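Note that one protein chain is taken out, while the other chains of the complex remain in position.
For reference, chains read A, B and C in written order, and residue numbers begin at 1 within each chain.
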Amino acid sequence: MCRWIAYSGEPIFLEELIAEPKNSLLAQSLHASESKAETNGDGFGFGWYAHRKEPGHYRDILPAWNDENLRSLSRQIRSPMFFSHVRASTGTATNRSNCHPFVQGRWMFMHNGQVGSYPLVRRRLESLIPDNLYCERIGTTDSEALFLAACGKGLNEDPFGAICATIDDILDIMEQAAISEPLRFTAAFADGDDIYAFRYSSDDLAPSLYHCQEKDCLLIVSEPLDEGKHDWQAVPKGHAIIGNGREGGPLIKEMRLRQRAPISQSVNQK
Amino acid sequence: MCRWIAYSGEPIFLEELIAEPKNSLLAQSLHASESKAETNGDGFGFGWYAHRKEPGHYRDILPAWNDENLRSLSRQIRSPMFFSHVRASTGTATNRSNCHPFVQGRWMFMHNGQVGSYPLVRRRLESLIPDNLYCERIGTTDSEALFLAACGKGLNEDPFGAICATIDDILDIMEQAAISEPLRFTAAFADGDDIYAFRYSSDDLAPSLYHCQEKDCLLIVSEPLDEGKHDWQAVPKGHAIIGNGREGGPLIKEMRLRQRAPISQSVNQK
Amino acid sequence: MCRWIAYSGEPIFLEELIAEPKNSLLAQSLHASESKAETNGDGFGFGWYAHRKEPGHYRDILPAWNDENLRSLSRQIRSPMFFSHVRASTGTATNRSNCHPFVQGRWMFMHNGQVGSYPLVRRRLESLIPDNLYCERIGTTDSEALFLAACGKGLNEDPFGAICATIDDILDIMEQAAISEPLRFTAAFADGDDIYAFRYSSDDLAPSLYHCQEKDCLLIVSEPLDEGKHDWQAVPKGHAIIGNGREGGPLIKEMRLRQRAPISQSVNQK
Partner (left out) sequence: MCRWIAYSGEPIFLEELIAEPKNSLLAQSLHASESKAETNGDGFGFGWYAHRKEPGHYRDILPAWNDENLRSLSRQIRSPMFFSHVRASTGTATNRSNCHPFVQGRWMFMHNGQVGSYPLVRRRLESLIPDNLYCERIGTTDSEALFLAACGKGLNEDPFGAICATIDDILDIMEQAAISEPLRFTAAFADGDDIYAFRYSSDDLAPSLYHCQEKDCLLIVSEPLDEGKHDWQAVPKGHAIIGNGREGGPLIKEMRLRQRAPISQSVNQK
């Protein structure tokens, strides 16, 4: 499992969330509080919107706490909308192509979770990627496959619908393959205008997700970055949160996806 | 395009081929003589047989000339059979998962060449990988896909036949997709007992390949490592060379694969 | 030897110099035209001024041509003053701490050249670094030592004077140690307001340096980025060029440092 942050609002330096808070993303890379994996040291990345339609993109394989470039870049780059992610691999290799966020056109995507028994269904999961996007698959993660599948499912036209439909397709695949492991999906998409963040699991143990709306910004995070300073609200399981921090509060929307009965052997996974 | 060396015979230190000759593989990483790409700086690797059935494996993404680990390891490791490869990427990412050699069970594989218009036929090429090996695909290169496809085609039972059949399948795919770019394949496989090296192209511009049989060893290389010191023989186009250096000279065998008429726009490619 | 570019003027995207021109810095990393070392693949870096007094900083050890982060960052980051450098190591290790530019407070520095027989005079060269800056030495290059020595020589108060005095000190050290190799120094400093670039060698073979002043910008480069598009002027040997592109043309100033007779065995080195 991984940890991530998403921001939209008045431009701020990336380090204000990545490096400065007590429980910053850098701190979480070494010691996450609410994660199954305490150490999120298998690479990291950030993506941000600036002067172009498509986001910029920086990913590397060192632990985030160890990357001096990350410190300098996040201290200099300001953005009104950015993502950052620290990775705890669930099995795929530690290389840049497998680090989040992933970028496709003006969209970016990051994910905390996993498709249960991914090695068994990888081929079928990849079959959801349309031909014209298949050459854009440069890594081997379930996350990237899911992202490209969603792109092919109408992400530009109806983001919320495309993502729910993609998850539904994956649930079909997992059922056909008789996978008992859950599909866990706490993830965020952005297109430069809005953030779409999701908290879902096919069992009842969806990874943790919080948001905080203030007068000019929206923060969505795997776990609170500080205690007391912000009013963190847990995103309800099975819901998405959509917003940009500038135009009123975010929309919270139910995902209406099937859910399986909790699988008893699952460990608690935030 | 890339450069590689393969050795079988009395155990020698890897550095005797990787670092010491005038035109060593290290030297070729910076300035190859007979390669389309003069600089082969997009990663490197070696694999070797020692105390186990399966080979050991070291790959990294720095240029070979810059890797102090490569110098120290190749100075200490002795082996009766090893491969080493320096990479000039033909488009896929520079990460360890895409560096050669690839290892599967007791087999290892490395490749200089490419499947023409790979992005257009990647999906069909991957469909040649059997289900039980698909989870072993950890990179995204055409080379790894081709290797896993060959593993599924009976590499253990009839190596020469399995490889020719795999190439034949890929030629089918390329024809169906109306790809005019050639399939170039100068590659080596080993299983710990023998080396199987191939020099083939679907046009008449197969990348260069040389061998040298001495009393107790067989060397197969992309380009001669020195002038005068060894008696380098060009491997004929469309032929494979099979041997281990210890049991008489190598077998040279025609591949009997279809060949297309030379494509005029192709540049000379060694 | 290395290649570098320096820019001051209206804000532009870094990629406009790093990636886009025919002979961009990326192109020079693989094939430099006027450099002793054709391949500049031993790391790279850039530094830029944006929203803070001190510059941002990105350095990595892959060849520049291979770094996808460099492409994305330079496509998104705009700056009115930036440096970028591709490295061909003259002996010290390839790690981030040895990549240029170096940053100290609001200053940044990059260098193409070398202190002849550096291993023999390294200790004495380091003795020029003042105590309070010695803990800022995080790499082992002659370049970083020279930079920190200049910082201690009054770089803030009189940049041109501090640099000439530092070089003079190093020439003393080299003479005392009877070093016959030259001191070559084609380098640039910036403090956010102005660029100070130098072309000097203790023999008559100073590495190449060009500049181009246009109406709103000043470019200083190891070699022209294109033919015809800009009016590139060679900086005379033994001279510095000082400017920022906005306030009239740059100042060209003689360095007035001693020079030794050309050493016959030196090869031409641009």
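The rule we apply is simple: a residue touches a chain if its C-beta (ideal position, glycine included) is under 8 Å from a C-beta of that chain, and two chains touch if they have at least 3 such contacts.
For clarity, every value in this text was computed on a predicted model and none was experimentally measured.
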Given C:106, C:137 or C:230, the one touching the chain that is not displayed: C:137
Touching residue (missing chain; options B:7, B:48, B:134 or B:147): B:48
Contact residue for the chain not shown (choose from B:16, B:34 or B:60): B:60
Among C:95, C:233 or C:259, the residue in touch with the chain that has been omitted: C:95
Residues in subunit B touching the chain absent from view: 13, 48, 50-52, 55-60, 68-69, 72-73, 75-78, 96
For subunit A, the residues touching the chain missing from this view: 30, 39, 41-42, 61-63, 66, 68, 89, 93-94
Interface with the undisplayed chain - residues on subunit C: 92-93, 95-97, 119-120, 122-123, 131, 134-135, 137-140
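Assume only the chains that are shown with their structure count from here on.
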Top chain pair, ranked by number of contacting C-beta pairs: A-C
Centre distance in Å when subunit A and subunit B are each reduced to the mean of their C-alpha atoms: 38
For subunit C, residues contacting two or more additional chains: 68
